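The chains shown are only part of the set, and none of them has been moved.
Per-chain residue numbering starts at 1, and chain names A, B and C are given in the order in which the chains are listed.
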């Protein structure tokens, strides 16, 4: 993690075969690129290779555009999926919240403190109560109420706002509404949720009540990409906190808020730094 | 946790009402008993009160027998369930194991190192492979194979061994066989299992395979009392360990072994020190 | 942790002797007080007894004033130090910050979310940069620059502000200035600091640089009461986070911010809920 610029991040994946690390790292070295971080992984069961390189381009002999063009040939040869993100580039992250403020507040704080490499073009909520907090951060706030009898209208409005703001990524910061399949589809791999349990425990509504009733000794939270299957998408990050017999349900909720916030912000950071690669229903997270 | 003797532990519980701490602690103080540890809890939802006292009886004005007799009157007045265990008394713990050695080895080591206040009259296993380890500790080893076509015969033999050895407590140290209801009944609240997942995640067989397939970022283990409902009994203790995309199933199993061992030994220690009180399907664990 | 009112918290400590739990709990029960939480501890080495009771006074036969008066007699009999805090009472907490915002932001968020039972009459800082954040929360902000050549003047101003706002408790949220002995004295047991290391590791300035240079695999933070001896006061709470060889110093600082914030907020909550009792240079923390 160097401060040197200009850097760029190159993320690739493809069917496993001999020589992939060599091919990619040689390609970079031949053009004078210097590896700031370089990580790779082979998923033996899926037969799939993943690689992430952060490259310092100070001494590079070609432009990033030329690099891209050439790399595409290499990628075609190996059947690689890939993308390159210039170091200064910020993804546009729209946050959707409901009534609860903790995850949203945590993200906004970290954004303002420059911990999260992104722009936040707006926040969408089905309630009004968080407007002032959002606007104090200089971020537009859109109130889109969700009429239980006409959810499609609400989500059409949401989709419209996302489009207008050019959302690269959508974060459900305890949004508490089920996202329609079409929206899941549009933002596949870019729609991040925080579930307030240690999945797959306590899928669905009211996980803290269920945890209290079951008498577990740890509660947790799960950050995952949203798919059409509720609470079943690829897991990015999880964590837990210890509870005891003396923790009533309100106490679980209070302790849970901290885990939810930190797990979501960590997961979002990994996503924004291009550390998360998805294959099937699993993630590779290069967060060393 | 004092070394002073003679100590005894007094455990009580009853329907919640005003004056319970006062009644019990006054009863002890009036007889010159000195509180070494004293913890209590009220479960508001179940309307139930729990208390555990470790008493130093050095200066006590009456015998433990007289104390017991008098306390019974008090207990009847308040409708208390209670028991008193003299400090030196060791419960007789029979351990049941299968092929895997890690939980058994951990318990035997701690027993030998005087970390676990108990006698281990014997170990029962459906395999022969752990005999030498058990016998080196000076503990009898009973091999009771489980014929899939005649499980009742095996469990009759097990029950007989438990009875002959006067088992106060039975520990399933990765025993891997389903315990018949009658045995669950006989040893209710004294039959301890370690489940190799963070319950209620991955109930049933092959939890590590399921965890690997789901792509979770933490795996865990759960120590619980066994009831007729598989993996549903009151939870005593749980813990987790972090895993990554690079952990294959064998790696999960390896990492899991450490969590299983430590969670089971901790749960067993809490049980042996009379720190665990059960009500409904939940436990109070006075482990401060 | 019940929501029932009116509650009050009674905290006592004295030289250890037989019958203390009985005396206090009987006193409460005789007046119809119902124990919501009750914890006690004896420090054998210091020969000192500590007790904290949260009492539900719904059915109490006397006023809190009468309770206080009567309890004073009991306390004198046993040589007890004690205080009683009515459930609704909020301590006045003045926060002192410097340039870094994370601990302050975390406390303000929790205060606004009603997680911290206190009033915050003002924030004092030697820099201007956090004014807007503080004022958005509706809290007065006092800028008191610290001239290195005339620190006494600055601290006279600080002391004056604390007095005018009737501070019950002062929190150094990464204030980064050494507090003069007289101020330590005035607020002994009420002046809380967060040190950005796992004390006693890396006492003094620049702990993250020291941690980086030493190559530790965990970094931490320590919440403690301030005494005249720098970084030596009674520890309230500590925690750590894992780091690796790939974490440079900036990364340590970033990871450390989260630990600092959560450890300070937890320590402050314990203090505000009267869970922390100090004796010598050690604390008892009834946080079960």
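Simple rule for what comes next: contacts are C-beta pairs under 8 Å (C-beta built on N, C-alpha and C of every residue); 3 or more make two chains touch, one makes a residue touch a chain.
Since we're looking at a predicted model, the values are computed, not measured.
Participant: How many subunits, all of the same sequence, make up the entire complex in this structure file, 3 of them being shown?
Facilitator: Full complex, one repeated sequence, 4 copies overall.
Just so we're on the same page, only the chains that are shown with their structure count from here on.
Participant: When chain A touches chain C, do the two copies use mostly the same residue numbers, with over half shared, or different ones?
Facilitator: same
Participant: So if I superpose chain B on chain C by CA, what angle comes out, to the nearest 5°?
Facilitator: Between chain B and chain C the superposing rotation measures out at 180 degrees.
Participant: How many angstrom lie between the CA centroids of chain A and chain B, rounded to a whole number?
Facilitator: Their C-alpha centroids are separated by 41 Å.
Participant: What whole-Å value do you get for the distance between chain A and chain C if each is reduced to the mean of its CA atoms?
Facilitator: Spacing between the chain centres: roughly 36 Å.
Participant: Can you list the chain B residues in contact with two or more other chains?
Facilitator: 44
Participant: Using the touch definition up top, name the residues of chain B that touch chain C in the complex.
Facilitator: 2, 18-19, 21-23, 25-26, 28-30, 32-36, 38-40, 42, 44, 59, 288
Participant: Touching residues of chain C toward chain A in the complex: what are they?
Facilitator: 1-3, 37, 101-102, 105, 109, 113, 115, 136, 244, 246-248, 250-251, 254, 258, 262, 288
Participant: Which residues of chain A touch chain B in their complex?
Facilitator: So the residues of chain A in touch with chain B come to 41, 43-45, 198-202, 214-218, 220, 234-240, 244-246, 248, 281-285.
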